[in-house]
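Here the complex is missing one protein chain, while the rest keep their positions.
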Amino acid sequence: MTPTIHASEVADMGLADHGEGLCDWSAQSMPILARLRERYAAEKPFAGRRIAIAVHITTETANLALTLQAGGAEVFLCASNVRTTNDAVAAYAARQGVHVHGIQGEDRETYAAHCHRVLDARPHLVIDDGADLTGLLHGARTDAASDVVAGLEETTAGIQRIRSLEADGLLRYPVIAVNEARTKHLFDNRYGTGQSTMDAVLRLTNTLVAGSRVVVAGYGMCGKGVAARARGMGADVLVTEVDHVRALEAVMDGYRVMEMDRAAELGDLFITVTSSKNVLRAEHFALMPDGAIVCNSGHFDVEIDVPALRAAARKHTRPRPGVDQYTLANGRRITLLAGGEVVNLAAAEGNPATLMDMSFTNQVLGCEYLLRNAAHMDRRVHALPADIDDHVADLKLRTLGVGIDTLSEEQIAYLRSWDQGSA
Amino acid sequence: MTPTIHASEVADMGLADHGEGLCDWSAQSMPILARLRERYAAEKPFAGRRIAIAVHITTETANLALTLQAGGAEVFLCASNVRTTNDAVAAYAARQGVHVHGIQGEDRETYAAHCHRVLDARPHLVIDDGADLTGLLHGARTDAASDVVAGLEETTAGIQRIRSLEADGLLRYPVIAVNEARTKHLFDNRYGTGQSTMDAVLRLTNTLVAGSRVVVAGYGMCGKGVAARARGMGADVLVTEVDHVRALEAVMDGYRVMEMDRAAELGDLFITVTSSKNVLRAEHFALMPDGAIVCNSGHFDVEIDVPALRAAARKHTRPRPGVDQYTLANGRRITLLAGGEVVNLAAAEGNPATLMDMSFTNQVLGCEYLLRNAAHMDRRVHALPADIDDHVADLKLRTLGVGIDTLSEEQIAYLRSWDQGSA
Amino acid sequence: MTPTIHASEVADMGLADHGEGLCDWSAQSMPILARLRERYAAEKPFAGRRIAIAVHITTETANLALTLQAGGAEVFLCASNVRTTNDAVAAYAARQGVHVHGIQGEDRETYAAHCHRVLDARPHLVIDDGADLTGLLHGARTDAASDVVAGLEETTAGIQRIRSLEADGLLRYPVIAVNEARTKHLFDNRYGTGQSTMDAVLRLTNTLVAGSRVVVAGYGMCGKGVAARARGMGADVLVTEVDHVRALEAVMDGYRVMEMDRAAELGDLFITVTSSKNVLRAEHFALMPDGAIVCNSGHFDVEIDVPALRAAARKHTRPRPGVDQYTLANGRRITLLAGGEVVNLAAAEGNPATLMDMSFTNQVLGCEYLLRNAAHMDRRVHALPADIDDHVADLKLRTLGVGIDTLSEEQIAYLRSWDQGSA
Partner (left out) sequence: MTPTIHASEVADMGLADHGEGLCDWSAQSMPILARLRERYAAEKPFAGRRIAIAVHITTETANLALTLQAGGAEVFLCASNVRTTNDAVAAYAARQGVHVHGIQGEDRETYAAHCHRVLDARPHLVIDDGADLTGLLHGARTDAASDVVAGLEETTAGIQRIRSLEADGLLRYPVIAVNEARTKHLFDNRYGTGQSTMDAVLRLTNTLVAGSRVVVAGYGMCGKGVAARARGMGADVLVTEVDHVRALEAVMDGYRVMEMDRAAELGDLFITVTSSKNVLRAEHFALMPDGAIVCNSGHFDVEIDVPALRAAARKHTRPRPGVDQYTLANGRRITLLAGGEVVNLAAAEGNPATLMDMSFTNQVLGCEYLLRNAAHMDRRVHALPADIDDHVADLKLRTLGVGIDTLSEEQIAYLRSWDQGSA
């Protein structure tokens, strides 16, 4: 089928200059992507290729799109969340020739329509963040899947969905789990989500973290990051988990670990980062102390059962933008941030550029790799090749001016030997 | 061949009572191993089996040996390092019927002889810590290997050796890499080595950590643990690495990362935990400031080039037990701890019992598993089954009185779905 | 002389509703001030008194003003910095009857005019934050000083100025150094400035703190707080000081301490909290690496020599609001935040309400105390009475639901005895 190219749909093209300033600012912290952009401008590895991107439309994402475009790709960009589009950035990217479909605060229907428009372009590669395009390509839009050579997924939640497709034998093309690259999830998820989540909480509330009790639901890399930052700001941190080993790690890291039924009574601030559903629900709201603040920093907005919270409230106020306060029948007030959407993107600016530099370099190098190798790869979830992962770390260290040791010949020989013990 | 059972050889059987007190004390912190011991006493899963153990002869190791013995095994125990045997513990284990061959401070020849005696028993299972028995069974003592059904290895360094055997196609039986179980290396290596290494440094030197510069060579789990504890005690921590991703993790954790050539000039205290060789060597000693303290907490004593340090010294004193001070030609004093042997075992008491409880439960459950399954397993390095790993964490959480959440049916369904995104 | 009451001058009275929402939100975290407000509404201790307040016009300050007003005072409020007025808050306070003179971003002349208008009211008590009113009352506006019974000062910088007046024998009335109350400077300055300063840096830049080098100039309570938070977010923190003991504390806290001449070459982010002048100046800018970010969180905008930075720049851009980037002759870019003004107030929301609750309760109880006692107090700087200080801590603990132990009779007797040693 012939691709259909829709004109960009953004909030206000007049914001493009402002968006350019913002993107240039973050580009200052994305030196390794910038290096690739220079190489791509010469080599054009993506010439003739259509690449779909469904990722939060932030300054860093714009820089990703422009890097692929510099390499010859035609790029189609939509958001991966209704609240996370920076309209100025969208306008700037559109002006630069990226096909952008995203508006801050768009409703679900518009969001879906934008996804569809991106798929109408019949992309060869799909960069997903939560697997919404992948979901469509295996559901309502199988028609658009025939040109897709491969996909790449940025999030834990998205990989979970794609593995479900794989488990059901439905996956139509190979997908690289970019999220599982060491230089992605060990950094972006941990140091990035940790910082940006707490940043969002402060922008919305200016609450004092020191001396407060912060309940972190989930102790994966995101949860580890959030817990570390909350403690670093002086909180008494409690952790809930469903995995025994992670729970035990949290204990040994000095956090209190308990069931949410118990933590609900104690917390001043609750943050969900589980990739699961209804982690905070009616039974928990009823237990929370007056003034408790709840927010979600997982990809999907289902971690907090917001409908149940609304249903339980006898009063609702909005004291500050992005801050909804619900008064329950017991007289206690529960404060919900960003409507339960991913708070670090909806109310702050997402993960800092210097980390997205690594995540998106993985995406871009993954695209290159897939174009060369997808034809021979199984229709399943693949790891990003370890040498790409290592290369990204190496590049990042260089731009940071950090030198490390290299193994000597003698050391390499020793590490490969088995007959040099004590006996 | 018929097994040869040698009489135990320990320093002084008169220490057995003292050893019993020590072992009982640590048993108070090993509740999950104790539960197994009760079950084994009834089920005798190891009846008729000979099990060789080459592990530091600490109170926890004695409890491991006695647990296997309770399960019907005949147990043969030697040390995995010349300096790490607790003679009182050895005496107690011997009195309880374990065949013990180990004496604190024995020379290398005696150490090797003790390993040989254990192998003379022609064990069915081999629990190794550094792969010394495994090395012998594939070198000088292939004669003793024919009854061996399988092995288990406790350390990073030992697995490295065994993987080299595997890579050379020489491995004679399947080996479980117990070290790589999540409930082992995430805990024992990190929280255990972290604490016990700093503990050893204080016992030997009473130096102030706060405000000092501590150089940690290696940022694997042991290095992460040591760095975290050193910082937790107030140090300014520097990290050296050869792996790009680990180096970058150390940077983002807020440590300074640099080549050892540069760190050598800055450090007050150097700790090697690399599993490599000659990580600190002549060129580094020459750069160190006056009074620098160097020690190793990796398994083998080759991480610091002690012969080179001795050769470079124009003067040697021993101001305190276990503390050697070498004055170099440049007039500066370098202080070596525990002669470069694994300092947390040679000068403190190794990793705390509550962690060894997990590591050794993995060993014991691994033994059970191997006896049932080894016949069908390839001659390579295997992971400990994930359900054992999870079970150990579950048991540990229960003994700590920590409850966690369980996934609801709805959540399980959600986590398995792929068609519930935002689009 | 007769007081002259000027009509309020705020940016836009139409913002009053929004301001009310904001003030109510912060009032939720100011329970001890709220208790006082209830008592004052009944007792009216300030009836007939005019109170001048020159404090950043934030939600917390509005709550302070309304509390005094509830107690019968006529309150006159101006800002203590040109950039820190929240116009919505100012409008709300004005609507409630406070005489407000302050507009966000007003120029220096307007700022001064607003101070003068407040003094035209001939206040009996002066609550100062940086001692600008006090300065005027001892300089250009001695005419307005005759009714002043006493003053109270909120900041380190202000107390420094007032002690200079005292040292010169010029102080016209007693002043309570509220800043030096334990429940003020140990909390507001440390936990408050620590958090709000880092908050401001993130709002302005979204820079990654983890793995960056943060230089904190000054290691008083504010500096200790900023350093702790920067470390808690993963930074490698360097400290500069002029006091030997504080410098040594910073060393023992694990920070690197050095002269600014050396730190300037190393820092990614510089934060001044010294109460001194030109702490960062031309010689330092010239040494900073490309991309260095500089900001001030001390009260006055003189800690960074901004004119020198502007003079040294060959190019200036403003990539984001509040962010000025100067390119120096050496080609390196220096990024200045909030124009060198106190960044936690100019670009974030100042210290969290739960801390200001304590600081402002000290102010209010200090006002009560002064009205009863000022007549008998010397014209010098006084400490807030210790029992008030202790009472504030007691109240705060109660609202936090924290119980503590009390000394038994036996313990009190023991603590007072001298004849119960070991000999």
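Order of writing sets the chain letters: A, B and C. Residues in each chain are counted from 1.
Following the convention adopted for this analysis, contacts are C-beta pairs under 8 Å (C-beta built on N, C-alpha and C of every residue); 3 or more make two chains touch, one makes a residue touch a chain.
Remember, it's a predicted structure, so these values are computed and weren't measured experimentally.
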Please identify which of the visible chains the hidden chain touches across the whole complex. A, B, C
Given the contact definition stated above, which residue among C:138, C:231 or C:333 touches the chain not shown here? C:138
Which residue from B:167, B:208, B:386 or B:413 sits in contact with the chain not drawn here? B:208
Return the single residue from C:257, C:304 or C:328 that touches the missing chain. C:257
Residues of chain B in contact with the chain not shown: 21-22, 24-26, 28-29, 191-192, 194-196, 199, 202-203, 205-211, 228-229, 231-234, 291, 317-320, 323, 333, 348-350, 352-355, 400
Could you pull out which residues of chain A are in touch with the chain that's been left out? 210-211, 231, 234-236, 251-256
Sites on chain C contacted by the missing partner chain, in the whole complex: 80-82, 108, 111-112, 115, 130-136, 138-139, 160-162, 164-165, 167-168, 170, 182-183, 186-187, 190-191, 240-245, 247-249, 251-252, 257-260, 262, 275-278, 300-302, 389-390, 393-394, 396-397, 400, 402-408, 410-411, 414-423
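We take it that only the chains that are shown with their structure count from here on.
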Measure off the straight-line distance from the CA centroid of chain B to the CA centroid of chain C, and report it in whole Å. 53
Can you compute the centre-to-centre distance for chain A and chain B, using the mean CA position of each chain? Integer Å is fine. 38
Indicate the residues of chain C shared as contacts by at least two other chains. 210-211, 231, 234
